[in-house]
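One protein chain omitted, others in place.
Chain lettering (A and B) follows the sequence in which the chains are written, and residue indices restart at 1 in each chain.
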Amino acid sequence: MALLTFDTRHKPRQAYISMAALLLLMLVFPFVASQFGNSWVRIIDIALLYIMLALGLNIVVGFAGLLDLGYIAFFAVGAYLVGLFSSPQFAALLESLIYYSPAIGEALVAFFGPEIAQDGIHLSLWAIVPLAALCAALCGALLGAPTLKLRGDYLAIVTLGFGEIIRIFMNNLNDPINFTNGPQGINMIDPIRVFGVSLAGEPGSGANVMIGDYAMPSVNAYYFLFLAMVIATIFITGRLQHSRLGRAWVAIREDEIAAKAMGINTRNVKLLAFAMGASFGGVAGAMFGAFQGFVSPESFSLTESIAVLAMVVLGGIGHIPGVVLGGVLLAALPEVLRHVVDPLQQAVFGKVIIEAEVLRQLLYGLALVLIMLVRPAGLWPSPNKEERPNAALARDEEEASTA
Amino acid sequence: MMSTQTMSEQVLLNIAGVNKRFGGLQALTDVGIRIMQGQIYGLIGPNGAGKTTFFNVITGLYQPDSGTFELAGKPYSPSAPHDVAKAGIARTFQNIRLFGEMSALENVMVGRHVRTKQGVLGAILRHKAAREEEAAIRQRAQELLDFVGIGKFANRTAKFLSYGDQRRLEIARALATDPQLLALDEPAAGMNATEKLALRELLVKIKAEGRTVLLIEHDVKLMMGLCDRITVLEYGKQIAEGLPAEIQKNQAVIDAYLGGAH
Partner (left out) sequence: METFIQQLLNGLVLGSMYALVALGYTMVYGVLNLINFAHGDVLMIGAMLGLTILQLLEAYIPGLPGYVQLALAILGAIPLTMLVSILIERVAYRRLRNAPRLAPLITAIGISILLQTFAMMIWGRSPIPFPQLLSPEPIMIGGAMITQTQVLLLVLAAVAMGALVLLVERTRMGRAMRAVAENPRVAGLMGVDANRVIVATFAIGAALAAVAGVMWGANYASITFTMGVLPGLKAFCAAVLGGIGNIYGAMLGGLLLGIIEALGAGYIGDLTGGFLGSHYQDIFAFVVLILVLTLRPSGIMGERVADRA
């Protein structure tokens, strides 16, 4: 990775050239990939959302050193929020409420009006995103609060427990009042509308978005939106990292007692880590719901939490470019492999020995184990971490300093 | 009792009646000290006498069973370490506690946390006030690194510093909190004679700036030459308090150390 660097402080020219080159690549990609059909761009769309998740989790795990195994819960919060407020689901909720408690139900129907009772609430993207961020941040603080005094392992299991609790609630909160529509999930979620243009394309356009005379496949339109969000996330988390707050997070990670002794209110700072990390998860979840058009509890299991953790760990805990790399590798690679490996096995062996699903699991498991054993700082750790002054150099400096 | 007080001498730290019990062990019994502004005050005693325990109590790491705590005339509550730092007591640790993965400069910058205030918005927006505060933090941190003598290691990752430099870094970091009282827990531990001399010079420099220092140390010679007053602890009790010359001749102190650690 010698040519590619993002170290704006120490190597500004190289860093900015790297970033420009990468940006160009990312902008051109969908146009090239579209030649081969929509699936490649769709894969990267999902990968971009996962990268956003990984960057959010990086705040909690990477910066502050808090092992959160229930992170996907915030993804779920954002997704179900958009499910509830950008689809017909709210109407179903009111309906079930009428069954359960006619008095309250009727009152709410009167309050919201017949249109909503019929079609549900359909908030726009610009309302949903801040709402998702805020809700998720609140949940983050709530989930983090009981863990503040816990040590690493226990904190991990408790956060895992919270994640599971949320998943179980999402799976079952359909009776008697239908919040989440249970295991079936919520359908017919509105696509994202940017300046009046629906990113799913108008009905009948073959999932193409019209910009003037130019037609762009819907997945491409989403690609640019998600790319912009990921860039914003990188920007924000980068700024957070190199700030007073970022230093406080790392201080807590390195030595919590010393951090306290230096005047850091570790309780508040940890809660902030949870909240900020969660908010990115929530926004990504909202995007996810709108992109897919439906949400179901399956997408928010422990496996997913672990997958996001694997991206952070594999790429480089705490190092933003590394986390992006980890996200790309673990989110996109399995899908790419599926397209490549199955036909390959067919050609060579005549049948598929290792299915893509198995390959995906194998990859995640090996990533976690091998990285921890062989290269615990990740594939692409922070540049100055590997600095190991050899003994001779150290001796020279010692002599120079005491002379 | 107290020698003649000049007009410029005020009581900085006034602690009395500290008791601390751990299960069956009475670690501290009715311990108290009174430190005047600008003094270097020493705390000595054999191993296990309760010196670090006392430190931990006054800086909020342990909760005392009883005691009164006053800093610069105002009572402070040693219930949470970060409140203590805010009130104006900064400490170093017996077993150096640095932020290993951060650079030396960043370690000291963390010390400025308690005197600065930019939060999430400042971090993300980097508006003028935030940028100015950040620059001020950075500058002050570099000044402090220069002050303790490791200015050229500003960008070295802390865990790669030599032992002596790490100790100095810890002191710089504590100074960054702009403390009224600097509490050092065995800063000379593991040092050779040359390093101890350098440390002594640093402490004299710190005192010359007008800071007050509370010092735990085992090196009796170092203490005698440096401290203005000394308290001696043994088995959690104060057995002597006074000028270094008095302490050296105190029979109880000599008995405590007979056969004990150097």
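By our rule, contacts are C-beta pairs under 8 Å (C-beta built on N, C-alpha and C of every residue); 3 or more make two chains touch, one makes a residue touch a chain.
Just so it is clear, the structure is predicted and the values come from calculations on it, not from any experiment.
J.: Of the listed residues A:33, A:325 or A:367, which contacts the missing chain in the full complex?
T.: For the chain that is not drawn, the touching residue is A:367.
J.: Would you mind spotting which of B:10, B:63 or B:139 touches the chain that isn't drawn?
T.: Checking the options B:10, B:63 or B:139, the one contacting the hidden chain is B:63.
J.: Among A:30, A:65, A:144 or A:217, exactly one should touch the missing chain; which is it?
T.: In the full complex, the listed residue that touches the missing chain is A:65.
J.: Specify the residue from the set A:23, A:127 or A:168 that touches the hidden chain.
T.: A:168
J.: Return the single residue from A:92, A:109, A:158 or A:278 that touches the missing chain.
T.: Of the candidates A:92, A:109, A:158 or A:278, A:158 is in touch with the missing chain.
J.: On subunit A, what residues meet the omitted chain?
T.: Residues touching the hidden chain, for subunit A, are 61, 65, 67, 69, 146, 150-154, 156-158, 160-162, 164-165, 168-169, 171-172, 175-176, 257, 302, 306, 309-310, 313, 354, 357-358, 361-362, 364-369, 372-373, 376.
The criterion applied here is as follows: only the chains that are shown with their structure count from here on.
J.: State, to the nearest whole Å, the distance from the C-alpha centre of subunit A to the C-alpha centre of subunit B.
T.: 44
J.: Which part of subunit A faces subunit B closely enough to touch in the complex?
T.: 236, 239-240, 243-248, 250-251, 254-255, 257-266, 272, 276, 384-385, 387-389, 394, 398, 401-402
J.: Under the stated contact criterion, what part of subunit B meets subunit A in this complex?
T.: That would be residues 59-61, 80-82, 84-86, 90-91, 93, 97-103, 106, 109-116, 118-120, 122-124, 126, 130, 133-134, 137, 149-150, 152, 155-157, 160, 162, 165, 173-174, 176-177, 194, 198 of subunit B.
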